[in-house]
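First the structure, in the form of structure tokens, and then the observations on it.
Only one protein chain is missing from this complex, and each of the others stays in its spot.
Naming follows writing order (A, B and C), and every chain is counted from residue 1.
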Amino acid sequence: MSFQPADPDFEARVRASFGRQGAMTLIGAQLMRVEPGLATIELPYRSDLTQQHGFFHAGMTSAIADSAAGYAAFSLFPAASSVLTVEFKINLIAPADGERLVATGRVKKPGRTLTICEFEVVAHKNGKATVCALGLETLICLAGKPDA
Amino acid sequence: MSFQPADPDFEARVRASFGRQGAMTLIGAQLMRVEPGLATIELPYRSDLTQQHGFFHAGMTSAIADSAAGYAAFSLFPAASSVLTVEFKINLIAPADGERLVATGRVKKPGRTLTICEFEVVAHKNGKATVCALGLETLICLAGKPDA
Amino acid sequence: MSFQPADPDFEARVRASFGRQGAMTLIGAQLMRVEPGLATIELPYRSDLTQQHGFFHAGMTSAIADSAAGYAAFSLFPAASSVLTVEFKINLIAPADGERLVATGRVKKPGRTLTICEFEVVAHKNGKATVCALGLETLICLAGKPDA
Partner (left out) sequence: MSFQPADPDFEARVRASFGRQGAMTLIGAQLMRVEPGLATIELPYRSDLTQQHGFFHAGMTSAIADSAAGYAAFSLFPAASSVLTVEFKINLIAPADGERLVATGRVKKPGRTLTICEFEVVAHKNGKATVCALGLETLICLAGKPDA
């Protein structure tokens, strides 16, 4: 799907908002692509991001998936607005095992109030890419409440 | 519901596994109660755990919810086994705004292969407790694969 | 939780709306309790409601769960409004095997726009009650759009 953003400065607005997410800085996540209705976030491996077997913790996978979906939605929102996650569902379909994870959020249904996104998280290991998580997320637009 | 754990040393096994989760140490989460079919995890507020408005990031809320549900399930598993999250769904029903979050995971349906848990995350602020997230999670038991 | 309905005639409004759901009539579902923030729906067994092993089809279980959650939410909505399901998640934790199913929807978080409910479906067989499904559902209120 291709989308026409309501705010021509959507990319700067998304990147500024991501920069205010303390949690993304803590875990070392980086916002890569920002396009109308799409965002990708990369998370390099660190031993302090793991669950008990040394793979990425499902909470870390979820954190970048949630932010990727949230910013995919936020890219289409009007300038003076905020985004909140209403809910999401994630299936962890393979171990999150690799040098880095890349989460991609994509808008499937934009809306004035609710926007529905899907996300996918890929684990990159030794040049091989494996989808390790899939999900669906519902976001709400708080119109008239600037994000900053 | 009241459950009879298969492993009398379930609490030590759960606490040791939690201790190996690098992500829980990174974010400052602490494992509080561990009972048959139940676990609670506390997460004190820090500015590096936040989303763009200064509340706890949904990924951090999800991380402790996932671990609480996982260890609620793991408490009922046999001694030589591991737990993996198959999937979860979370509704973020109020801002995760407070001095600390407390996630509680509870087994709703134990099973040899799959165990289903519900979780709840409460935000504590100025002595007031507000449920900020609710969810359901499916866990799988890897029998014969010790966690350590 | 106890709720104060916005519309004193909530029960008549809910029952009239249920009466307009052709699908509930087709499958033989009956609306039982309607209270502020709560609704229960009963579905007696019929062989034409089954999946391939003779138990209730997950779609039938979902249908009454969705309607129970929807009417739990709708009971708290203003008089001139409609309810739509945004999304739900259901875990089928035991075979839906019995003479009848009873679905209960409960509001966990009422809201002007979004209302979050949980639901539970119980299978009754030979005097024994078994929870066979659990779920969470998000509903939206269309204010100013009467249901009829």
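By definition in this document, a residue touches a chain if its C-beta (ideal position, glycine included) is under 8 Å from a C-beta of that chain, and two chains touch if they have at least 3 such contacts.
Everything numeric in this text was worked out from a predicted model, so none of it was measured.
Engineer: Among C:E11, C:E42, C:E87 or C:E120, which one is in touch with the chain left out?
Structural biologist: C:E87
Engineer: Per the definition of touch given earlier, which of C:V34, C:I64, C:L101 or C:L114 contacts the omitted chain?
Structural biologist: C:I64
Engineer: Going by the touch rule given at the top, which residues of subunit B touch the chain that is not shown?
Structural biologist: 86-87, 89, 113-114, 116, 136, 138, 140
Engineer: In terms of residues, what is the contact footprint of the unshown chain on subunit A?
Structural biologist: Output for subunit A: 89, 91, 93-94, 108-109, 116, 118, 131, 134-136, 138.
Engineer: Need a quick check: the contact residues on subunit C for the chain that isn't drawn.
Structural biologist: 17-18, 20-27, 46-53, 56-60, 62-67, 82, 84-92, 147
One rule holds for everything that comes next: only the chains that are shown with their structure count from here on.
Engineer: More than half overlap in residue numbers between the two sides of the subunit B-subunit C interface, or less? Answer same or different.
Structural biologist: Homomeric contact, same residues on both sides for the most part.
Engineer: After a C-alpha superposition of subunit A on subunit C, what does the rotation angle come to, in degrees rounded to the nearest 5?
Structural biologist: Superposing the C-alpha atoms of subunit A on subunit C needs a rotation of 180 degrees.
Engineer: Quick one: name the chains whose C-beta contact count is the highest of any pair.
Structural biologist: Ranked by contacting C-beta pairs, first place goes to A-B.
Engineer: Using mean C-alpha positions as chain centres, tell me how far subunit A is from subunit C in Å, no decimals.
Structural biologist: Centre-to-centre distance between subunit A and subunit C: 32 Å.
Engineer: What are the residues of subunit A that contact at least two other chains?
Structural biologist: In subunit A, residues 86-87, 89 touch at least two other chains, as defined above.
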